[in-house]
Structure formats: C-alpha cells, structure tokens
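All protein chains but one are shown at their positions in the complex.
Up next, chain A:
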Amino acid sequence: MDTTLSTTDLEFRDDVRAFFAKAAPEKSQQLINNPDTYKQGVIQWQKQLFEQGWVAPFWPREYGGAGWTVTQSYIYECERVTANAPDVVPFGLKMVGPVIYTYGNDEQKARFLPGILNGNDWWCQGYSEPGAGSDLAALKTRADRDGDDYIVNGSKIWTTYAQYADWIFCLVRTDHSGRPQQGISFLLIDMKTPGITVSPIRSINGVHSLNEVHFDNVRVPLANRIGEEGQGWTYAKSLLAHERTVIARVADSKSRLDRLRELATRELQGGRPMIEDEAFRARFTAIEVDLMALEYMELRVLAAMANNQSPGAESSLLKIRGTEIQQALHELTIELAGVYGGMIAGDSATAADLGHDFGDQARKDFMYGRASTIFGGSNEIQKNIIAKRVLGL
C-alpha cells in the first residue's frame, strides 16, 4: 500500500507542468467561457493537445493513445486543474471513440478515429428520448431497413451541444420483438443528413447547451452501424461505467474548494472575513472530508482498472458521491455570495461593474450544477444498480 510517486512519475509531472506553462491554456479557457466563442476555444485547445499527443491518453497506442499508466492519467488531471486548463469535450474522445475502436470494423476506425482525435469532427450523444430517460431501454427512435440504408424516425433529447455537432452517435430500435434491451442498434449519423432538425432547450442557468434532435425519415447507410444489429445496448453499456468515473471530477472539485477558501478570506461580514465564521468553517470542512474520501475512492477504482479489472458498480458510487460533492460546493459558493448570488451580470453591466465578482458565476454554476445528479443515469438509478449488482437485493 503506497501512493508515493516514482522517479518516472515525477519526471512525467515535470513534463506536464512544462507543457501547461508553454501551452497557455488560459487563452482557450477565455474563449470557452464565452458562449459565442465556446466551440472555437474547445477546438483550439484540442488541437494543441493533439499535436502534443495527449488528446486521448487512455486510448490504446495503436489508435493514437499515449499509453499512460493510471497514475500518469491521475497526475495529468491534477496538473490540468492546477493550470486552469480546459478539459476535453467527452463525446468523441471519451465516449464514441472507445466504442468505435473496440467494436467497429477497420473501415469505420480509419474513417472516424482521426477526426475525433484532431478535433475536426464534433460529436454529440443520442441516447435519452422524451419518453426514455432513466428507463433508457424504453427508447422508441426506430431504424427500419431499406436496401443498404436504415430509415431513422424519432427524437433524442438533452443532447449537449448538438447545435455544434457534425456527427451524432445514437441508440435506435431495429427490432420490436423481445426484451426492450434486445433489438437496439448503435448508429453513427451525419448531422448534415436531410431530415434532421435541432431545436434548442434553454437551461435553468439561461444558457443554451441542451437540445432536442428530431429525425424525420433520415437515411443512414448500414455501413454506419457499429457491430452487429441488435447489440447496441451491450456496446453502450460497456461505456457507461467509464462515463460515470469521468463524472466524479475529483480534481475539478479540489480546485473549487481552494477557490472557495480564497473567496471566504475576502468576503466580509461586519468587518470580519467569512473564513472565520464558525458555520462556514463547519460546512467547508465537511465538504473537504467528503472530497478527501472521494479522491481515494477514485484512486482505488483507477488502481483496479490498471490491473485490468473493469470499473463496475464502483463507478456508480463515484458518480453519486462526486456529483453530490459538486452540488455541495456550488451551494456553499452561492450562499457565500449571499444576496449577490442572485445577481445577473451582462454585457452592459459586468460582474465587476456590479461590485461583486463571483455572485453571477456562482448562480450559473449552482443552477446548471443541478443537472449533474440527473445526467449520466440519475443518482437514484445508480443506487438501484448498486442495490442489485453489489448488494444482491
């Protein structure tokens, strides 16, 4: 039992630090913070990572991965957050990419993987439907064979950044008999195909990142199906566990906790900084302790993954605790802002103009943060998974 870094790991950490020092990630981060230049910022940063060879470190080397150990991935993530560098958008690199290199054929690998890596193709995820949320297998979007094509009809919802996407990976129903999990296939669909419309959904924080995607007689070549017909559920499920470990966002929460401490040293009440307030101190340290536990929970899962054990139901634990901690941080931050947590800054009156520099952002984070316990399989669904698969109930 030890978590001491080896000399190789320490050298790697120096390399990562040197890269971040040179790459100036704050330039991309600035673009990302503004909804109008969001996409440009994401792609700019991804291309820098691609050139460095670090855009998909967890992919196998033969497909462009960096061959990092689990410890190295962990080091990278810690340094990334310290450097305030953006995270990559997960849909291509962390979600569909691994499905394609694991279950796709050679032609599909050659066609899709390069665009995912170099950032030329923006992907979005078509899983949830208006009538299929937690009960994902109830999805109704249908794909009917017509010669060498499928004809796709139906709707997908909560599709993050569909408005920017070149491609969507979808779970569709190709067979209506049997159990709901059977008869689902995994399709890659070009967003420019006639018959696709994207309608925006404005979120609780006032931002447009979510969408509903409608398919009206959309023609998709059979060649765009991953693996066998009817096996899509299996392919998708193998990914979900990984998605949940990604959602824990330990390094990000650690950085938010540091930021919160900093804010509390300068937020005054009656002439005294809030860092001296007993109630604040108790709430802060309660979150800190939870996060310290989560960090080692994640390391334990990563260490198991390094031993080629796939993250099973443990990833559900990470998802539950990780998102609860994120929300606790959002909550304490907006409450530290007090009444200023309700203010809305804009172009004409920026946060600085209004005299409070974190209330507006705290409000946005808090509001959008409510989504984290819902997406990726709601926390209640995660508890069902643990009850069934781990506790045997």
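The rule we apply is simple: a contact is a pair of C-beta atoms (placed from the backbone, for glycine too) under 8 Å apart; a residue touches a chain by one contact, two chains touch by 3 or more; residues count from 1.
Everything below uses one rule, namely that contacts and distances are computed from a predicted model.
Asks: Leaving aside the chains on screen, match the unshown one to its UniProt name from "ATP-binding cassette domain-containing protein", "Sugar ABC transporter permease", "GMC family oxidoreductase" or "Pimeloyl-CoA dehydrogenase small subunit".
Replies: Of the names offered in "ATP-binding cassette domain-containing protein", "Sugar ABC transporter permease", "GMC family oxidoreductase" or "Pimeloyl-CoA dehydrogenase small subunit", the absent chain's UniProt record gives "Pimeloyl-CoA dehydrogenase small subunit".
Asks: Return the single residue from A:I151, A:V198, A:L222 or A:A303 that touches the missing chain.
Replies: Touches the omitted chain: A:A303.
Asks: Among A:A110, A:A138, A:M292 or A:A352, which residue is in contact with the omitted chain in the full complex?
Replies: A:M292
Asks: With respect to the chain omitted from the figure, which of A:Q48, A:T71, A:Q108 or A:S185 is a touching residue?
Replies: Of all options in A:Q48, A:T71, A:Q108 or A:S185, contact with the hidden chain holds for A:T71.
Asks: If the hidden chain were put back, which of A:N120, A:S238, A:Q327 or A:N384 would touch it?
Replies: For the chain that is not drawn, the touching residue is A:N384.
Asks: Under the stated touch rule, tell me which residues of chain A contact the chain that is not displayed.
Replies: 1-3, 70-71, 74, 261, 264, 273, 275-276, 281-282, 284-286, 288-290, 292-297, 299-300, 302-303, 306, 314, 317, 320-321, 380, 383-384, 386-387, 390-393
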